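With one protein chain held back, the other chains of the complex are shown just where they sit.
Our next item is chain A:
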Amino acid sequence: MGVAYVSPWKVPAGQNVQQNIEELHNSIEQLGAIKTGLFTVECESYHAVNVANSKTLHLIHSTEYPASRFACFEDGPSIVSDVMLPSFLSKLRSVWQPRKGGRIESKGHRYELGDFVLKTGIISMGPSTKGISLEVEYTPCVYPCDCWGIITELLKGFVGENMATNMPTLILEKSKEIYTPDITMQQYVELFSNMRKSNYTPIVCVK
């Protein structure tokens, strides 16, 4: 467990998600990374019925942390819990209910490259594909401020020199504190929210 950075992967015009993720896999494998399995990050969003402008509660599960559940409010407190949280929330179903179409997930491959763990996932909402996510985790270090340089350096290796190198606000706020996995999950939530908002032309996933 170290510091992780989650970013969207832009699909160039004229290419579909499937072709693009294969290209991404190729460039990761060319760096010498080894495939070590699959991963899924799932996010289910809840809202309070009968409450005007209700806050949204996100419940996240990642196969990387199979015994934990992550819950966070949009720009609010986040909490890590054990696997009982979904059944706890189902007891509150007279107030808190899953949002329609509020389920979004990123599913894909997990790679290891020395001290790095890379995860490339296809983000999908129901049957429609929204885009690609890329997570880079540097495992030996827990302080973001100390390893941001090496993370961006690795990314430049296959993104190219023109990638943005600013720390995302979520990490920047706590860059001198010990990094915890719930920050990774908040990055996924932020990414998922952006994917929902942006006018991505949904591509029907061919399975």
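One rule holds in what follows: contacts are C-beta pairs under 8 Å (C-beta built on N, C-alpha and C of every residue); 3 or more make two chains touch, one makes a residue touch a chain; residues count from 1.
Please note the rule applied: contacts and distances are computed from a predicted model.
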Protein name, per the UniProt record, of whichever chain is missing from view ("Mediator of RNA polymerase II transcription subunit 18", "Exosome complex component RRP41", "DNA replication complex GINS protein PSF2" or "Translation machinery-associated protein 20"): "Mediator of RNA polymerase II transcription subunit 18"
Residue touching the undisplayed chain, where the options are A:1, A:79 or A:172: A:79
Among A:96, A:143 or A:158, the residue in touch with the chain that has been omitted: A:96
Contact footprint on chain A, counting only the chain that is left out: 34-40, 42, 44, 48, 50-51, 55, 57, 59, 61-63, 66, 71, 73, 76-77, 79-88, 91-92, 94-96, 109, 182
